[in-house]
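What you see is the complex with one protein chain gone and the rest in place.
Letters A and B mark the chains as written, and numbering starts fresh at 1 in each.
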């Protein structure tokens, strides 16, 4: 998509049919897109300890925690819809395939804490509201 | 031997122990250390200690304990029964290192090798006996590595105790044979009754001895390889057998400490935030050359996009 005129449409009505799905942010790059037995391997072996969750992936120890979406925000997983042939080549279309309201993020060995970058990134919506909200006359 | 505390959570390591015989708190004692399940790619490694008064060494011999490897499983169970019946003068303690503990330790950022793990486990067990008032005077250890260094390490750690580290100690000293029997019985029982934490339905229990060269073990490892997760926690991911199979049949997974030696890893820990940000954004992106993003965004790894 090099052309500035191309647009990606979001079929937003698909949100009503979207499944609520657990999402995990993993501290490694998994070179694959597709099915994975997440509940059988990851969820089933996750331990809820006092201040953290623990699990292992590929023999490496992970520590993590749940993070809620900022207030007024919803998690969406968008998936590209391959357009029928003959339709506009330039524009793309995505639909909402899953929704979530919390993220479980995992660190490699390090206990989760408030300095973790993904926790800090959740500051953004409220700062954005300050920067972009309307000012009084 | 009640394994329920390990079976409740077989992803972590666990200590099991007999009662401490009263006589061991009043008389000079000897203690043997041995391990079971060092080589297999499956299941836990078990460290065992067994101790009794020095004065009862001969009596222990009469039990005809021998190196656990020369015995059948049935014989080991029978001998363990005998040891258990001698609980008025023989005590034991075990440390079960779960395969998950072995994997995550050996694959840790700052690698924790199997020898160090073994030594630390053995030391902790001796300390356990001391903490419980066992009057230790002699310690006998079976070893696979160089005996001298290990003996020196243990002697320094436990001054006043005569330490003997010897290859094949399990066939030379009955107290070591006894320890090896305890460890091996525990390992066999744990492997046999392994409860998979993964939700895999009925798992084929025909995994053989667990040694990498056992055809049954090999076949099992091929059958239970998951392309994303690799293996259940029953498998030691740090074994080259498992790694090789995953490299050829599972999807590649990359970690931020791949291809790093210790020094690089330490550097990375120090500079991670800065450098990973730049390596991620180095290859062409939307930001013009002169524009510098505010640190609110760089610290949070937030950037604008020019395409989805």
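Here, a residue touches a chain if its C-beta (ideal position, glycine included) is under 8 Å from a C-beta of that chain, and two chains touch if they have at least 3 such contacts.
Here is the rule we use: contacts and distances are computed from a predicted model.
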### Message
Since a chain is absent, check the UniProt entry for it and pick the matching name: "Ras-related protein Rab-13", "Vacuolar ATP synthase subunit D", "Proteasome component PUP3" or "Ribonuclease H2 subunit B".
### Response
"Ribonuclease H2 subunit B"
### Task
Provide the residue numbers of chain A that touch the chain removed from this figure.
4-13, 15-16, 19, 21-39, 42, 69-70, 72-80, 94, 96-98, 103, 115, 117-118, 120-121, 123-137
### Task
Kindly note down the residues of chain B that lie in touch with the hidden chain.
228, 240, 243, 246-247, 252, 254-256, 258-259, 270-271, 273-274, 276-280, 286-308
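Everything below uses one rule, namely that only the chains that are shown with their structure count from here on.
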### Between chain A and chain B, centroid-to-centroid distance (C-alpha), Å
36
### Query
In their complex, what parts of chain B are in touch with chain A?
9, 11, 100, 103-104, 106-109, 197-200, 226-230, 232-233, 236-238, 242, 246, 251-257, 273, 296, 299-302, 307-308
### Partner chain B, residues of chain A touching it in the complex
1, 8, 27-32, 36-37, 39-45, 47, 56-61, 92, 94, 108-109, 117, 120-121, 123-124, 127
